[in-house]
Structures are given as structure tokens and as C-alpha cells.
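My questions will all concern the structure given below.
A single protein chain has been omitted; all remaining protein chains appear in their positions.
Chain nomenclature is as follows: A and B, assigned in order of appearance, with residue numbering initiated at 1 for each chain independently.
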Amino acid sequence: MADIHPTALVSPQAVLGKDVQIGPFCILHEGVVLGDRVRIDAYCELGVPTPLADGSPLIIGDDAWVRSHSVFYTASRFGEKLVTGHRVTVREHTVAGKNFQIGSLADIQGDCTIGDYVRFQSQVFVGKKTTIGNFVWALPHVVFTNDPTPPSHVLDGPTIEDYAVLAAMAVILPGVRVGRHALVAAHACVTRDVAPFTAVAGVPATVLGPTRAIHRRDMPGASAYPWPAHFRRGYPEEICAQWDTEFAGQGAA
Amino acid sequence: MADIHPTALVSPQAVLGKDVQIGPFCILHEGVVLGDRVRIDAYCELGVPTPLADGSPLIIGDDAWVRSHSVFYTASRFGEKLVTGHRVTVREHTVAGKNFQIGSLADIQGDCTIGDYVRFQSQVFVGKKTTIGNFVWALPHVVFTNDPTPPSHVLDGPTIEDYAVLAAMAVILPGVRVGRHALVAAHACVTRDVAPFTAVAGVPATVLGPTRAIHRRDMPGASAYPWPAHFRRGYPEEICAQWDTEFAGQGAA
Partner (left out) sequence: MADIHPTALVSPQAVLGKDVQIGPFCILHEGVVLGDRVRIDAYCELGVPTPLADGSPLIIGDDAWVRSHSVFYTASRFGEKLVTGHRVTVREHTVAGKNFQIGSLADIQGDCTIGDYVRFQSQVFVGKKTTIGNFVWALPHVVFTNDPTPPSHVLDGPTIEDYAVLAAMAVILPGVRVGRHALVAAHACVTRDVAPFTAVAGVPATVLGPTRAIHRRDMPGASAYPWPAHFRRGYPEEICAQWDTEFAGQGAA
């Protein structure tokens, strides 16, 4: 049984899974398909229609939690366990994997591809045609751009490979590829490709060195990267077991 | 006939043009004048009263579209065809020309002068007393400041001339003038005036060279600037015809 607040406006065409919760003052348009146990908090608008969509609905998988004041357009698709902050915006034609976490005020412009277990923190901006792998972190105020000579008709979104970490207020320029397990420092402007397992910093960003040379503060002498060797909060057991093997012996003092 | 959602709270003193649409959960205060065919989406609050206003209303011209969760104060004025993203804030005493496009989460502090066909993308911050010409672009997270020695009583907003482009996360310092057709690169901090047709980058920003030396990605050998030589999306035919003459032969390979 869905638990729909009496002030919410829910289209009879919206498709709701089992035990869905819809908060006060929400608006669900017709192009919405919610999985089981999805929770939508107050003032959210889901399934905003747009001529840029092709008639396909917004699909949000099981066990999602969308916090208040968020806006999702039609024609995007999220795997299970989506979690958002407040006032998130997601436009059409974005496909994201499971357990995507989107921080407050993040703005995803659409036409993006996003892997599993990705973490965006607050006020991240994602231009169209951005491609993001699995286990990527984007910290507050990170911006992904896509037009090399604005304004133009070129849409050349960046590509962020698995496990890469982009620290606060980093800007990723169009067409740039950030390699697996790379680290972009806070306030960096990344103008060219970053090699895997490499740290960059500055405006424009230059190479600091291999990420393994960066040490943990809570275990002196141990490498902070690759981070899955020591950081596990919020990941399921089967992923952690896999990481135990894959990153064995790394990150130790 | 206005189409007002039954949940909207509309002051009987608000002045609505023909065929206006007011979405669910909107609030229109008394100091609001909307042109014909204006569309206001859900959760917007228009005409927020403030002692800083002089009793003059918020005026939004014909054919505007204000997306959800936006907030406009009294005593600002917009020409026809305003288009906003979600959660835009505009305070009092801002005057903007026609076809102004404001991205999601933009925050315009008031007392600003903005020309025709200006484009702000997401999360742009505009301090008081900023002056912006026609056809200017400000990309995501651009910030216009106004206090040279904060905090002080000096309000010295920057001036951005026609056709200038400010790329993502650029900061424009107080009193700076960015010349016609200039380009400010992503993540630049502009501390002094930028000459017309000049590109700058860095923190603090230094001159890269003339903008005409920057080439298009979709037509090698052709200049990307001045951009109206090749980029026309969203501008009316009469403007494009004028640009055909004004920028003839520029931007070709």
C-alpha cells in the first residue's frame, strides 16, 4: 500500500511500487515509475515533462530515498537504492546505476551515464554528455563542463573512470579523461587527461605524483590510495569482500 | 483566461495578462504584474515584499517561463521571453532586457542592469550593482563580486560588455570591466580589466591572446570567436540576419 500524503498531487498514470511513501506537497506527473519502498520527501516534483524526452518515463528503482525540494524530469533511469540530498535537479536521458548518492543542490543536466555506487556531494554541476564510471567521488562544488569553446554546438563531456576522486571545487574541462583511481585536488582546473593512479592539482592542474605517495592521517606511513583498501562505509559486504582481494596489502603501513 | 492551479495562493491585487498559467503551490503577492502567456511553475513565490523596494511591482514581460521553486522580489523588471531554471532567486531593483535565460540556482542580488539575450547557466551568483551588456554568457558557478575590501560600504559591481563569455567558475572582481567579445576561461579569477576580443585565464587571470586565435573543434582552422559568426541557437531570425552582415567572413576556415 502506498502512503501518499493528502496534500500530494499524484497522477493516476504514475506507477508506484509496494510501500511507496510520498510526502506533503509533492507532484508526481504521469511519466513516473517508482520501485518498491521508494520514499519521496516533501515538495518534490517528479516526471517533469519536456519535449526533449521521447515519451519514456522517469524510472527510480527499489529502496530509493529522494529528499525534499528535488526535481526529476522524465526519461531518466536510476538503479536501486538511489539516495539524494535536498533540492537536487536531474534532467532527461540520464542513466545511473545502483546506490547513486547525490548531494543537496546538485544539478545534473541530462544525457549523462553514471555507474554504480557513485557519490556526488553538495552543489555538484554535471553538464550534458558526462560519463562517470563506478565508485567515483565528486566532492562539493565540482563542475563538469562540455563545451570547449562556449557557446558552440560541440558537446564533449568528460569521462571519469572507476574509483577516481574529484575534490572540492575542481573543474573538469570538456573531453578530459580522468583515469582509474586518480585524484584531482581541491580547486584544481583539469585541462588535460589524468593518468590512472595519479594526483593532480592547480590551475591549470599539473601532476603531483602517484596517488600511493599520499599518506593517511589516521595511520601514518600507510597509503591513502587506492582508497578501497581502507574505506568501506556504505558499501555492501559483497563489494568489500571483493576489495579485500583486489586491494590486498595496499593501504597498509 | 488565466489557468491558476487550485492550490496556488494568488493575491487579488496581482495583475495577470492573458492566458497566464500558475502552477501548484505557488504564491503571488500583490506587487506582481505578469504579461500575456506567462507560465509560472510549481512552488514559485513572486513579488516577495521588501522594505528595500519603493512600492514598485515585479514586472515580468510576455511569454515568460519561470520554472519551479523560484523566488522573485518586487521592484524588478524583465523584458519579454524570460526563461528560468529551477530555484532561481532575484531580489529587488534588477532590470533585465528581453529573452534573458537564468539557469537553475542562480542568485541575483538586485540593483543589477542586464541587457538583451543574456544567458546565465546554473549556480551563477550576481552581486548588487553588476552591469551586464547584451548577448553575454555566464557559465555554471560564475561569481560577480562587488566589494573590493569586504566588508565595506563600497559597492563597485563589475561591467561585462556585449558578447563576452565567462566560462565555468570564473570569479569577476569588483569594478573590473570585461570588454566586448572577450573570453574568460574556466576557473579564472579576473582581477583587472580585460580588453575586447581578448582571452584570459588563471588565478589571477593573465592574457592568453586574441580570441580569434582559438579554433573551433567542429571546423578545424576556423576561429571560434567572435562566436555569433557560427553559433545561432535560440536567437531570432532578425538578430541572425544582422550577425550575417556584422560578422561576415569571421569564423570561417
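By our rule, a residue touches a chain if its C-beta (ideal position, glycine included) is under 8 Å from a C-beta of that chain, and two chains touch if they have at least 3 such contacts.
These figures come from a predicted structure and were not determined experimentally.
*Asks:* Of A:Ala75, A:Val126, A:Ala167 or A:Val194, which one is in contact with the hidden chain?
*Replies:* Missing-chain contact among the listed residues: A:Ala167.
*Asks:* Tell me which stretches of chain A touch the chain missing from the display.
*Replies:* 7, 24-25, 42-43, 68-69, 85-87, 104-105, 119, 122-123, 137, 139-141, 165, 167-169, 186-187, 201-203, 214-218, 224-225, 227, 230-231, 233
*Asks:* By the contact definition given up top, give the residues of chain B that touch the hidden chain.
*Replies:* 9, 25, 27, 43, 45, 48, 69, 71, 87, 89, 105, 107, 109, 123, 125, 127, 141, 143, 145, 148-154, 156, 169, 171, 173, 189, 203-204
The criterion applied here is as follows: only the chains that are shown with their structure count from here on.
*Asks:* Would you kindly tell me how far, in whole Å, the mean C-alpha position of chain B lies from that of chain A?
*Replies:* 28
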